[in-house]
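For this view, one protein chain was removed and the others were kept in their places.
Right, chain A next:
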Amino acid sequence: MAPPPQSQRSPSPSQPSGKGEVSDLKSQLRQLAGSRAPGVDDSKRELFKKVISYMTIGIDVSPLFGEMVMCSAASDIVLKKMCYLYVGNYARVNPDLALLTINFLQRDCKDEDPMIRGLALRSLCSLRVANLVEYLVGPLGSGLKDSNSYVRMVAVVGVLKLYHISASTCVDADFPATLKHLMLNDPDAQVVANCLSTLQEIWTLEASTSEEVAREREILLSKPVVYYLLNRIKEFSEWAQCLVLELAAKYVPSDNNEIFDIMNLLEDRLQHANGAVVLATTKVFLQLTLSMADVHQQVYERIKAPLLTLVSSGSPEQSYAVLSHLHLLVMRAPYVFSTDYKHFYCQYNEPSYVKKLKLEMLTAVANESNTYEIDDLLGSITVTELCEYAANVDIPIARESIRAVGKIALQQYDVNAIVDRLLQFLEMEKDYVTAEALVLVKDLLRKYPQWSQDCIAVVGNISSKNVQEPKAKAALIWMLGEYSQDMHDAPYVLESLVENWDEEHSAEVRLHLLTAVMKCFFKRPPETQKALGAALAAGLADFHQDVHDRALFYYRLLQYNVSVAEHVVNPPKQAVSVFADTQSSEIKDRIFDEFNSLSVIYQKPSYMFTDKEHRGPFEFSDELGNLSISAESVDTVVPAQSVEANDKDLLLSTAEKDDGRDPASNGSAYSAPFYDGSSGPAATSQSHGELAVSNTSVSGQTPASSLAIDDLLGLSFPGEVTATPTPPPLKLNPKAILDPGTFQQKWRQLPISSSQECSLSPQGVASLAAPNTLLRHMQGHSIHCIASGGQSPNFKYFFFAQKAEEASTFLVECIINTASAKSQIKIKADDQSSTQAFSTLFQTALSKFGLP
C-alpha cells in the first residue's frame, strides 16, 4: 500500500506532554514500516504497545495514523489486533484517514484465516464513519454466509452496527431477513443468539415506523420461534440463555398445558450457577403463571430457595442485584416468605444498601396479616431484632430500623409493646434516634390518638433545643400544636421557637410552626396571642413562598372570621386508618412486568428513567435533564437528586389523598420536601399586590426583571433600586466546586437577586457554534458551567461561581439567543449584597467573549 502523503494529515490538538514522544514514535514506525529484517515484528509490537498505551492515557496519537496503517500490513495477528484497535479509536475523528484503512481491512476480510476474517470484519464495522457504509455491505453479506461460525457471529453483530450508522443501508440490503433465516437455521448457538439480539434491537427501533416490521417483531414471539429457541437452550452460552429466557417471558402460551411444558423444560435452569439465568428463569415462571393464582403461588415457593442461595453467595454487588428482586417478590407476597425471615437479618459488616433492603423485607414479612398467631410472634421477634439495629453504629441503618419499627406499629393492633419501645428510643438520647422516634410518635398519634397521654408525657420532656433535624422538629411542633391543651408549657415553647424564627432554616419547620401556633391559639388564646402575632409577622416577612402564603392566608382568615378560622385550623379530626401506600399498584405491576432489569433496582418503571420527559416532575429538573453536564457529553446527565425528588414527589402525591382534611399538618411524616400546594389555594393567586410591601428584607435587586417567576416569588421592586453599600471588590475562587444536586437545591431555594439582559459581540455569537468555547472562556473568569444545552437559536447555560474567601456561591442561568445576539441572565446568590458586583463581573466576562 502506498504511504499516505504527509501533508494530508490534519493538524490535531495533541497534548503538549505527549508531543515529543509522538514524533519519536512516528520516526521509529517509519523506519520499521519497510523493513523485512528478522525480529522486526517484535519491535513493531513494542512500538504499537507504546502507541496504544499513550492512547489509553489520553494522549492524542492520531498523527501516527498513516504510519500505523503502513506497519500493520504484517501478517502478525497481534499487530493486526492492535492496529484495528487504534483505527477503531481514531477513525471517527479522522474520517479521511479512515478511508485509508478500508483497503486493508477489506483485504483482511478475505483472508484464509477465519480469525483474521472475523477480526477484520469486526473492525470494519466498528469504524462508525457514516460515509464509509458503502464499503460495509459487501463484506457483511459474505461474512453472513461464511463457512466459519466465528465470522458469522461477528458479521451478525456487524449488521447491528451498520444499522446504527445507517439504518436505511442496513434495511435496503435486506439484512434483517437474512438474519431471520440465519437465526432459524444456523447450527451455531452463538450465531443464533447474536441474530436474536440484533433482530430484537433493529425491529424494536423500526417498529414505530412500519407496520410490517411490527408484525415481524411479533413473529419473534410466535410459538415456532420460541419453541425452537427453548429446545436448543442448553446449547447456548449462559448469556445467550438470558436472552432466550427474556424472550420466553414475553411469550403468551395458548393453553395451560403449554405453560406446564415450558416450565418443565426450564425447571433445571433454576439450578444454574449464573444468577442472571436463574433470575431470567424466575421471570418466565412468574409471567407465565400470572393468570393461574394457585400455580403462581407454587412458583413463589419453588423459586424461593434458589434466590436465597444467590443472595448469600457471590459479591455484595451481585447479591444486591438479586436481593432487589427478592425484595420485589417479598413485597408482593410477604406470606410466602414468613418462614424465611431469618434470611433477612442483617449482618454487622454488610454494606448498607444490602441492609436497607433486608430491613424493608423484614418489615414486610412481619407486617403480613394478623390472622395467625405466628405472625404476632414474628412481629415481636422482628421488632426485637429491629431494635438491635436501632443501636447500630451505622446511623442510616439505625434510622431505617426505627422507621421500620414504626411501620410495624402502624399496622399491628398490639401497639402497646411497640409504644414502649418507641418511648425507650426517645430516652436513648442519641440525636438521630430521638429525631426518628419523634417522627414516628407523631405518625402513631395520628393513627392511635388514644395513646396521646403516654406519648405526650415523654415528648413533653424533650427540649426543642435538642432537636435539630427539620423533620423531627416539625413533628415535635406538630405535637405541640395538636396537643397544646395537654402540654402545659406548649404556648411558651412555641413562643420561644417563634422568637428564633430567623434562625430556623427549614421552611417545613416554619410552616409547621405557623400552623401549630394557630392551633394553640384556639385552644389557649390568652397565652398564645403574643406568639401568634409574632409568628404571623415573621411569616409575612418570610422570603419562602409557601411560608409567606400560609401566613397571609391565616392572617386573612383571622381577619375574615375567627370562628371560621378555628374550624379550618382545628377541625374535628378522624384518626388515619390506613396510611397511603407509597406506590400505586399500577406502578408496582409495571415494575413487576420489567422483572430482571434496572426497574427493580430503582423501584420505578423504566419509562421514568429512560424517557427524558419523565425523569423529573419539576420544571427545573427537566431543564437540567435536557441539558448536559459540562456541555461535553452527548447524553444527558441529571443529578441523581432529581431522581430522588421524583420518588419523593410520588410519595407525597399519594400521601396527600389520605390527609385531605388536614392539609396543613401533613408532610413531615414522609421524606418529602415541602413544595406541594397545601398552603391553601386561595392565597397564592391574589397576593401579588401586597407582596412587595412585606418584602423588605431582601435588598439589592435590579428592576429589569420581567419574568413571571420573580412576580411569584415577590422579589422584584419595579422602579426602586436600593442603595446598597458599595461592596469590596469581588474575587472569585478559580477552583470552585459545586455538585449538581446542591446547585439544583440552591436554585430552588434562593430567590432571584438579579435578572438582566445584555448583548453579545457578533464574534462571540459566531464562536458559540463550537460547543466548549464559551465554557472555557468563562472558566478563565472563574465562572464554571454546571450544565448547558439547547438548540439554535436559543442556548441555555447554568453557571456557578464561588467567592474566593468564603463559601458563598452565585448561581446563574444564562439564555443566549444567537439570532438577536442577546442574553438573558438570572443570578441567584447566597450573599445578596455582592450580587451587583458579581453581575457586573459576569457581564463583562460575557461581553468579552469572542473578542481577541
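Please note the rule applied: a contact is a pair of C-beta atoms (placed from the backbone, for glycine too) under 8 Å apart; a residue touches a chain by one contact, two chains touch by 3 or more; residues count from 1.
FYI, contacts and distances are computed from a predicted model.
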Complex member absent from the view - protein name from UniProt, among "AP-2 complex subunit mu", "ATP-dependent DNA helicase II subunit 1", "ATP synthase subunit delta, mitochondrial" or "DNA-directed RNA polymerase III subunit RPC9": "AP-2 complex subunit mu"
Full-complex contact with the absent chain, from A:Val40, A:Leu99 or A:Met115: A:Met115
Of A:Leu132, A:Ala189, A:Leu445 or A:Ile587, the residue in touch with the unshown chain: A:Ala189
Which residue of A:Leu25, A:Val157, A:Ile262 or A:Ala565 touches the chain not shown here: A:Val157
Of A:Leu99, A:Ile601, A:Leu730 or A:Cys758, the residue in touch with the unshown chain: A:Ile601
Contact residue for the chain not shown (choose from A:Ser43, A:Ser142 or A:Gln318): A:Gln318
Those residues of chain A which, in the complete complex, touch the missing chain: 45, 49, 52-53, 56-58, 75-78, 81-82, 85, 112-116, 122, 128, 147-150, 153-154, 157, 160-161, 164, 188-191, 194, 197, 200-201, 234-235, 237-239, 242-243, 246, 267-269, 271-276, 278-280, 305-306, 308-310, 312-318, 320-322, 324-325, 342-343, 345, 347-353, 385, 388, 391-393, 428-430, 594, 596-602, 606, 609-610, 612, 615, 625, 628-630, 632-640, 643, 739-740
